[in-house]
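One structure follows; several queries about it will come next.
Taken from a larger complex, these chains appear in their original positions, while the remainder are omitted.
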Amino acid sequence: MLGLGPEEWAAVGLSLRVSIVATLAILPLAIWVAHLLARREFVGKGVLNALVLLPLVLPPVVTGYLLLLTFGTQGAVGGFLSNLGIVFAFRWTGAALAAAIMAFPLMVRAIRLGFEASDPKLEQAATTLGATPWRVFRTITLPAALPSVIAGAVLGFAKAMGEFGATITFVAAIPGQTQTIPSAIYAFLQVPGGESQAGKLVLVSLVIALGAVAVSEWVARKVAGRRA
Amino acid sequence: EDVVIFAASSLKTALDEVTKGLPVRISYGGSGLLARQIMQGAPADIFFSANEVWMDAARDAGAIRPESRLELLSNALVIVGHEAVPFEDMLASDGRVATGLAATVPVGIYAKAYLERAGHWNTIAPRLVETDSARAALALVARGEVPFAVVYASDAAAEPAVHVIHALPELPDLPIRYPVALTASAKPEAEAVMEALQSDTARTIYSAHGFGVP
Amino acid sequence: MSVSVQITQRLGDFALDASFESEGGVTALFGPSGCGKTSIINAIAGLSRPDAGHVRLGDQVLFNSATGVFVPPHKRRIGYVFQEPRLFPHMSVAQNIGYGRPNQLYSTRGDGGLAVLGIEHLLERYPRDLSGGEAQRVAIARALTSQPKVLLMDEPLAALDDARKTEFLPYLQALVAKTSIPVFYVSHAMSEVAQLADHLVVMRDGRVARSGALAQLLSDPAAISDIGVREAGAILNVTVAQADASDGLSVLATSAGRLFLPKVQAEDGTAMRVRIRASDVILSKDKPDGLSALNILPCKVTQIHEGQGPGVAVALRSGEDALMARITRRSARTMGLTAGLSCYAVIKSVSVAPTDMGGRGTESRVAQMP
């Protein structure tokens, strides 16, 4: 189909898996940090803010390199984790980690907007009805921020799909294991005349983006449903 | 106005030293990228490629002056290890081997051809970790993330954290050459820089960085 | 349950410095726009933390700046009807109403309140599809349903029509009587306040101008300027003598005679109270005859209170009850009214509207709530 070989289809499947896992796995953390940034005042908030943006500001290769230093089997965290049997290096999980980290700033920023826009008066109303802060968060604040969460997830997913620099630096491109669509496209572009093969994968990316948009709009509509 | 050189990334250390004091600006990148850019009218005066394929492509596109082309440097492939283990042990082990994308990135293409010819490809292929550049592969070994890598001798020479455990013999029909040429739109001042790139001092520096100067 | 509130709080230029106590029941907060009513309610709810003071309900201290006690709002078990509806836009009406009791399935039919509020048909709707008054009624239902230990109502009926108010107020009254939770009730409508409240706090510019038992304030001629000319009046304690007399009337016995009123829903013998507005009372030196007004009580002038306007408030004693009449100064002079003079109070029966008759926690009224 489309004249793509099994390796390319494997890359497509892997990209989807990596992006979905990365997005879903980092989402709770992104929500937490976004809420922190939107609603709390604390020392070092500015620094946290900047740290969150860092993966966006740094060239992806650097992020990949830092990941390697940290989460590689020889790295501080990676060494510890590998004792626990959790290995990122040269696994699809590593690609997901890289994608998640690159997607993180986009998600946090978008979700934070939702928390900032949510009406504290409604939270007060819930509080008077006996809801604990945690219940208020779950039932009022988070639903109010849901459009932003969806937007953040879409941004994150898209970024994860397109992530290349950090991924190839951190986990290289082992076909079927860590070779994502972008790595495959990159590979094609390295040979003279590889453009048409690369173009097909670009097309696949576009279709996936369309799908992601369609799903997210559908969810958003479902969720927004009957609100004011 | 400064002379603009588009040079393969792997040349950076050597070339920075060679051109010290010269009125040049060097844009480093993958050879394929540089060639495409020159073909698209990049304001480069000199193209210094890490392989002949992309120089040929540029030539076919009329983007360089063929008469100025010179196969200035050569390189060799070596197998490096994080530890200095015997080559036999390396072959016998199941440790991963990093190198550039075997299908596309120059170092990977060479590695595949050289290993095939040496009869090691089938043992090594399943253990490959493919990267986007030779430097990335080297870094993996230097960090100890991957025990072995197939890289250029010049890279290996620059990295103290790796040990050369085997040098692959050069294939006469697929020599590793670094051609340099003036682009079609080269400024007149570029000729002098071309001279400087070939000077004896320059050759000494290249050698010191592990390149062959045929 | 006795209630004690003392709050000092700065809000921008506005300084709130209010303190009052009441014996519980319904405490009405009354005063012009911007005088600090909502601010006090918010402090009781724990949504704002006063700079100093305390909030005490019975023996429970919700806030005390001296001891540093501050019970967080979600532990106060309050039912708060905000000045604006504040419904949760992503929840249906049923979900909104059920929010306060998450662990019980909200039974839509079980609670008469929904019927009284006229929102049973709205349960599946979402807030944006409600009219202003409908939203306010849902907000009331939500607060009531949370089984609060204290009820805070900030102009809860402002967007409702009279018919709805007339239905709802007795329901609320009965609910309060049944559960005996303290209620703080903000309203601009003295007629609502007069029907509902036990205690009245009149505020002005962030301070308490007057605080006391409602019946006392309403019948205090000196308080007329705070209460308003039209609403001042006396509260009579009556007993239902004949609930179902002819012509759709009931006969109520007072200490000085019988009153005819539109039929009350109570059994004979029930104790009730009835409000008679000072402006609905005409005085006559002689017993008048041939008047359409059925209710004529003999009484004695106890005091004449002159204000700045053209009217005077005449305090009267009728049997053991106090009455008040508001008449023009000219009439007072023409009639030669002085303290101690005997005269007759003419009360139009229909001027005592049904909403003005409150049962005092009597079982009979509670029982017949919808």
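Letters A, B and C mark the chains as written, and numbering starts fresh at 1 in each.
Definition applied: a residue touches a chain if its C-beta (ideal position, glycine included) is under 8 Å from a C-beta of that chain, and two chains touch if they have at least 3 such contacts.
As the structure is a computational prediction, the values presented were derived from the model and not from experiment.
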Q: Taking the shown chains as one copy of each kind, please give their copy numbers in the entire complex.
A: A x2, B x1, C x2
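Just so we're on the same page, only the chains that are shown with their structure count from here on.
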Q: Give, as an integer number of Å, the spacing between the C-alpha centres of chain C and chain A.
A: 57
Q.
So the centre of each chain is just the mean of its C-alpha atoms; given that, what is the distance between chain A and chain B in Å?
A. 35
Q | Euclidean distance of C-alpha centroids - chain B vs chain C, Å | A | 91
Q) Of all residues in chain A, which are in touch with two or more distinct other chains? A) none
**Q.** Multi-chain contact sites of chain C, meaning residues that touch two or more partners
**A.** none
**Q.** chain A residues touching chain C - in the complex, by the definition given at the top
**A.** 121-122, 124-133, 135-136, 139-140, 143-144, 223, 225-228
Q.
With touch defined as at the start, can you tell me which chain A residues reach chain B in the complex?
A. 65, 68-69, 72-74, 89-90, 168-169, 172-175, 179, 183, 186-192, 194
Q) Which part of chain B faces chain A closely enough to touch in the complex? A) 30, 32, 35, 53-54, 57, 96, 98, 101, 103-105, 128-132, 136, 139-140, 143-146
